[in-house]
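Only a single protein chain was left out; the remaining protein chains are all shown in position.
All chains are identified by letter, namely A and B, in their written order; residue positions are counted from 1 within each chain.
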Amino acid sequence: MKVYVTGLGVVSGIGLGIEENMASMKMQKHGMDKITLFSTELDVPVSEVKQNNSELKERLSLPAKKCYSRTALLGMLAAKEALLDAQIDPASSRIGFISSTSVGGMDLSEHFYSQFKDNNHRGRLREIISHDCGDSTEQIAEYLGLKGFVTTISTACSSAANAIMLGARLIKSGYLDTVIAGGTDALCKFTLNGFNSLMILDKVHCRPFDDSRAGLNLGEGAGYLVLQSEKDCHKKPYCELSGYANANEAYHQTGSSPEGDGPFLSMSQALVSSQLLPKDIDYINVHGTGTPSNDFSESKAIKRIFGNQIPPFSSVKAFIGHALGASEGIEAVYSALSVSRGIIYPNLNFQKPIEGIGLSPETTFKEGLPIKHVLSNSFGFGGNNSSLLFSTTQKI
Amino acid sequence: MEELIEKLKKELIEELNLEEITPEEIDSEAPLFGNEGLGLDSIDALEIILILERSYGIKIENVSEGKQIFYSVRTIADYITASQKK
Partner (left out) sequence: MMQPVYINNVASIHPESNDCNQPYLIASEPDYKTIITDATLRRRMSRIVKMGVACGLECIAQTAPEDIHAIITSTGLGCLADTEKFMNAIIDNKERMLNPTAFIQSTFNTIGAQIALIRQVHAYNVTYVHRGLSFESALLDGILKIGEGNSNVLVGAIDEITPVAYTIQKRLGLLKGTQAGEGAQFFLLSSEKNGKTLGEVKGLETFVRPDSIEEIKDKILDFIERNNLTNHDIDWFISGKNGNRQQDAIYAYLENSLFSEAEHSTFKDQCGEYHTASSYALWKVIKTFGEETNSARYALIYNHYQTINHSLILIRRI
């Protein structure tokens, strides 16, 4: 059974909705700037969605005085776009919603905790009630009127890929007919400090796959796909979700193996699952965070699989930052559009290939190319490596 | 110097939560990282950077800088002594 992508929705530091995101990509307009969402001692570039919570609530026609986590608000916006795009009726019990997040409602919890810490009678309860990961998922489902199966996945940076994978498997097993799957994450002080304590943040604009790269920039946003079985499609799909894989590197809690074993496993297994060969891949949306470790090991794995025939590839993280639990949700949307519109995205800030690796990503925006198969990677802490494959529905 | 080395060993045991290891069991010259010696990893490197900043006021800007300094307890002690002379 084939699984098709029939709806897309995205919110990121470079735009609200598909067309704004694509326009920014075309103009090479990135979303990196100073932090405005909360006060912090840390001075690093981040890619914030350019809407504060009040503005988001207004867009969503939600009551201004009601408390929502930013993660939920970003997710509602993106999931709504996807649902409308796919033209489906949300009320069926055969429609599922699988969302992923790494921070959940932490943007509110950390505010609650700052008051609760010294006096446990203080802190507004409405700020702690959204703490858990499941909250944003439930809020989004309720907002969209979804009544079927709903769950939340949290596996750090590969979360949304795993959500999309589960969606496809639920359709193939006959459990559901349609699944909205993806992820959402908002920037928060906890995560910013977490990554800072790991010394993997770049103090300036990140440079994925460049020899001088020094770390990642965090981002936020949300991205969702609508997946449907062949028989349930009533509009022309963007593409097919033709393959996927999840493998655990089991090398270290946060570091990557120097030979790229984890990425090698997930990419090769994704190819096997789709019965494609390396030479069939027209473009790779790499994980490409800009950390010395990730880009080196991902490069190694790409060379191991593709040998001398490396397809065009690029990282979009210098545009949108690393949106963690949302990153593969956003990048899956970009990958689907890559197949549908023949787009290759530019990898910003690239000047010199990594020493000892010698790979050069694409640096200009291109569209209208004959792109048939796109591979998209996302690798998370805990050795969680996931890869998705998107393929054209046109007869080849 | 020996006093500094002893202090460092105690700090490493405490901060890195090295259960069941006593300062006497740590060889000052042995490699701290990798499969020999204490078998510390990249997360421990970050914690040693914190020890240097908190206890000795020495700031290390990036992890790769730390790799050479943290070879053994002796090299860390040498680095601290050299930095404090400046």
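Throughout what follows, contacts are C-beta pairs under 8 Å (C-beta built on N, C-alpha and C of every residue); 3 or more make two chains touch, one makes a residue touch a chain.
Quick caveat, the model's predicted, so the values are computed rather than measured.
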**Message:** Considering all chains of the complex, which shown ones does the missing chain contact?
**Reply:** A, B
**Request:** Looking beyond the chains shown, say which of A:R169, A:R304 or A:K366 touches the absent one.
**Result:** A:R169
**Residue of A:S69, A:N246 or A:S274 in touch with the missing chain, whole complex considered** = A:N246
**Message:** I need the residue numbers on subunit B that touch the omitted chain, in ascending order.
**Reply:** 15-20, 39-41, 43, 46-47, 50, 53-54
**Message:** Please output the residues of subunit A touching the missing chain, sorted low to high.
**Reply:** 40-42, 102, 104, 110, 113-114, 116-117, 120, 125, 128-129, 131-135, 137-138, 149-156, 162, 166, 169-170, 173, 175, 189-190, 193-194, 196-198, 246-254, 265, 380-384
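Here is the rule we go by: only the chains that are shown with their structure count from here on.
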**Request:** Averaged over CA atoms, how far is the centre of subunit A from the centre of subunit B? Could you give it in whole Å?
**Result:** 38
**Message:** Help me check something: in the complex, which residues belonging to subunit A touch subunit B?
**Reply:** 197-199, 214, 252-255, 292
**Asked** Inside the complex, what are the residues of subunit B that reach subunit A?
**Response** 41-43, 46, 49, 62-64
